[in-house]
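Complex shown without one protein chain; remaining protein chains in place.
On to chain A.
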Amino acid sequence: MSNVIIETNKLTKTFGKKNVVDNVDLKVRQGEIYGFLGPNGAGKTTTIRMLLGLARPTKGSIHIFGKDIQQEKYSILKKVGSLVEYPSYYGHLNAYENLEAVRILLDAPKSKIDEVLSIVRLTKEAKRPVRGFSLGMKQRLGIATALLGNPELLILDEPTNGLDPSGIIEIRELIKSMPKEHGITIIISSHLLSEIDQMATQVGIISQGQMIFQDSLSKLRERSKSKIKLTVNRAESAWKTLLSHGYTTELMQKNLFINNDSDDQIAKIIKLLVQNDFSIYRAEEEKKSLEEIFLDLIGLEGGL
């Protein structure tokens, strides 16, 4: 098992009486791209702020690189790059000066600026005031800033928020290339599974402050229990016939849905229907998409 980079224990943040983050145990291992998912208001940003020492946990602990954030905040933050919510920048300065303002504080070599500018492909725009940048460019500048200190861990909060499809793809490719090329661990939040399912290796799903799923993306896929959909001529009477023989099926829009548990059972059901003179037009497998599983998960917990 590889090294644990982030580990939280019963992490909780309370605003007023509400636990906006509620006993969250987050675990991110080295080299992972960890997708941190949840609907709007789930508590992603609040969790991330606590990871960065911007907000104090009400309860619980955070260990990053095996160190407690309360005690060794600065030695942790030295190796962390971050982008929280919408990008921060100094609009009156150009991209180069924006990076310089942070570089001075990090005491990084000057050459690093050109390097990160070229990683996010802003070299040509470096001398333009950032005020005039498009949202995608500002977002890329934010990522460049996060990379200035040679981070071992990147914490990105909705880096694709508000971007158009090509901007999203661009950021996605950029992020995907990093663990490979630079050995960085990345945690990236989003409210859309589809946005991260092409880059994340692990997912954590948070809803109403609680972590409701945390495992590999393939484990999430396994959750997609498929069903067999039968289209028959007299659906309702077929449903009754099956019921009288002890088979429970679902009747929806004149289709019968059977849990895809065993091939044997499916065979028996079809045989029974044929013997009872029903015409079977179609028998097909219906699989849920990843997005549907995600919505099911947060729907269950959130009662949306």
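The criterion applied here is as follows: a contact is a pair of C-beta atoms (placed from the backbone, for glycine too) under 8 Å apart; a residue touches a chain by one contact, two chains touch by 3 or more; residues count from 1.
Keep this in mind: contacts and distances are computed from a predicted model.
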{"item": "Record-based protein name (UniProt) of the chain missing from this complex, from \"Phenylglyoxylate dehydrogenase\", \"Putative zinc-finger\", \"ABC transporter permease\" or \"Sarcosine oxidase subunit delta\"", "value": "\"ABC transporter permease\""}
{"item": "Residue of A:34, A:65, A:89 or A:239 touching the missing chain in the full complex", "value": "A:89"}
{"item": "Absent-chain contact - pick from A:59, A:78, A:176 or A:288", "value": "A:78"}
{"item": "Interface with the unshown chain - residue positions in chain A", "value": "49, 52-56, 73-78, 80, 82, 84-93, 97, 100-102, 104-107, 142, 145, 149"}
